[in-house]
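Missing here is one protein chain; the remaining ones are kept as they sit in the complex.
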Amino acid sequence: MNPTDQASAQQAFEQIQLNRDGKLKHFLTTEGLDRDTLTHILETAESFMGASDQGLKKVPLLRGRTVANLFFENSTRTRTTFELAAKRLSADVLNIDIQRSATAKGESLLDTLNNLQAMLCDMFVVRHAESGAAHFVAQHVAPHVSVINAGDGRHAHPTQAMLDMFTIRRFKGDFRQLSVAIVGDIVHSRVARSQIHALKILGVPDIRAVGPTTLVPQELQEMGVSVYRDLASGLADVDVVIMLRLQNERMSGALLPSTGEYFRQYGLDNRRLKYAKPDAIVMHPGPTNRGVEIDGAVADGAQSVILKQVTYGIAVRMAVMSIAMGNTAAGEQP
Amino acid sequence: MNPTDQASAQQAFEQIQLNRDGKLKHFLTTEGLDRDTLTHILETAESFMGASDQGLKKVPLLRGRTVANLFFENSTRTRTTFELAAKRLSADVLNIDIQRSATAKGESLLDTLNNLQAMLCDMFVVRHAESGAAHFVAQHVAPHVSVINAGDGRHAHPTQAMLDMFTIRRFKGDFRQLSVAIVGDIVHSRVARSQIHALKILGVPDIRAVGPTTLVPQELQEMGVSVYRDLASGLADVDVVIMLRLQNERMSGALLPSTGEYFRQYGLDNRRLKYAKPDAIVMHPGPTNRGVEIDGAVADGAQSVILKQVTYGIAVRMAVMSIAMGNTAAGEQP
Partner (left out) sequence: MNPTDQASAQQAFEQIQLNRDGKLKHFLTTEGLDRDTLTHILETAESFMGASDQGLKKVPLLRGRTVANLFFENSTRTRTTFELAAKRLSADVLNIDIQRSATAKGESLLDTLNNLQAMLCDMFVVRHAESGAAHFVAQHVAPHVSVINAGDGRHAHPTQAMLDMFTIRRFKGDFRQLSVAIVGDIVHSRVARSQIHALKILGVPDIRAVGPTTLVPQELQEMGVSVYRDLASGLADVDVVIMLRLQNERMSGALLPSTGEYFRQYGLDNRRLKYAKPDAIVMHPGPTNRGVEIDGAVADGAQSVILKQVTYGIAVRMAVMSIAMGNTAAGEQP
């Protein structure tokens, strides 16, 4: 495949998430979307926030619709946020226990999808250990069905990225004035990939990737980020610090010497946080490894917005789900 | 027990599903019901279908009622369709994990039932590996509780049979003009038993059972079906072909030589489908064993209505649940 073919394949791959009018029908990746689409998600999420941050309202937007959670990879936390978002939209929620379902008994994934569609499910929320799984599902669903990627392999985790954008926007306002540092295992992280695409689309001029060569290879520059090897320079005067979770399996993989050694070099404590601007916010997709990538005092500290991210995640998922469902063939019906 | 006693015992057994006015209160078996009752189910299901087949509406018929799914035998697919049907009727649904519940800890089934009733459950949907389990439950519930059989041993699977009748009616209209062939393991199939009773009650004049002696013994004739040993004559000019799932355990049970040999003799491929009428429909209760009892090209082909059956299953289960609940002691209250 020559580079031009690759580019057009990638383009086709991205465009599957848009309907004929260029509106978001599936949400598979932040890559390739335009600023208006992302801004529309953020503004819709804002409309669901109540007067206080505890005031998220229940709205009837998806009443009578059925959302099926297809979690091939177990993640109680992410599944729960999607379930809560769906319920606040008044949808019915079906949690498919894939391990006990017919798929586990040898029924093919396509058979399972076709059956769930025939049962009149309107949306699939898909989590899978393999990159591209949500795209595969989106390629095969009926025109009235919408697919949301809840994390696929190392590829993308777009709702997580959008809740991060929402958090940044709430605390920092205009994206076009910001410096954002992402610290940790960027190369293996679907969260980081989706964040970087979203930050670029929203116009953040200074995006930094901070970590050792094994986790932050020099080639990441091709994504439009600046690569930093030490925390002091990587965090210097940034507005936003995004810490990534260090997967334990990376440790045993000889990519890193030890968790203690990692924390010594890249762990965020209150002393190092001073490299950033005094009003910088600290973000983390959770769950945190305290003492590995982040000190407990920072995670619970005044600059941490980690729990706000969780709350905003409900509003952002409500926004993505209601927008996507409104742009399917069924949603477009007059 | 002499034959007359047996007949009256059977009659009592059947009548438990009717209330004093002869209306359906529990749905345990299609056997012994009259044509009006089955037709009422089909017409009620039709009323739930929207303009399109994707348009099933949410109705408030069971608002405030609680449906408990008691699946002693695991079946995610069937449980899901009942759960979706109940939710579209606005009922609250309780999925009892029997394996983890007090019943598993030695509490008797009756204690569990009594407790669920005391918790004000209004309906039990029962799936059990033993024939007669749903009848047993129906014999012991309070007058305000309705019981739906979701499959009991080799005995009956009446909602599956009714969704099949609904599918035939939608595609073929008048039952009294039809030839219907059921192919496969009829003797061990609760689905086939319930289908045969329903087809007879609805007036289908030509019901055929097709398969080898081990799966379709000659005595099946006593149920009013014609027995065929070869597919060519069994399918000749039929309007409807119902393929049954071949249970793998039959294979190891020395009832059949091998799956390859079975497919060679009784598997449905496009060539053999030509024995039937050109506009014959192909049905299967799912999940299909592709290459065992049915070729993938037929299952996905133009004459297949397999996924339609799944959709119609929601409407039919909504019909059965709302009818039965309306005919209990509580439903009859003015």
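The chains carry the letters A and B, assigned in the order they are written, with residues numbered from 1 in each.
Keep this in mind: a contact is a pair of C-beta atoms (placed from the backbone, for glycine too) under 8 Å apart; a residue touches a chain by one contact, two chains touch by 3 or more.
Predicted model, so just to flag it, every value in this text is computed and none were measured.
Trainee: Can you say which of B:Asp111, B:Glu130, B:Asp237 or B:Glu261 touches the chain missing from this structure?
Mentor: Checking the options B:Asp111, B:Glu130, B:Asp237 or B:Glu261, the one contacting the hidden chain is B:Asp111.
Trainee: For the chain not shown, which residue from A:Leu109, A:Ala142 or A:Val310 touches it across the whole complex?
Mentor: Only one of A:Leu109, A:Ala142 or A:Val310 touches the chain omitted from view, namely A:Val310.
Trainee: Can you say which of B:Asn19, B:Thr44, B:Thr66 or B:Gln247 touches the chain missing from this structure?
Mentor: Of all options in B:Asn19, B:Thr44, B:Thr66 or B:Gln247, contact with the hidden chain holds for B:Thr66.
Trainee: Could you please point out the subunit B residues that touch the chain left off the display?
Mentor: 63-64, 66, 92, 94, 96-97, 100-102, 105, 107, 111, 114-115, 117-120, 142, 144, 330
Trainee: Give me the subunit A residues in contact with the hidden chain, please.
Mentor: 54, 56-58, 74, 76-77, 80-81, 83-84, 87-88, 286-288, 307-311, 313-314
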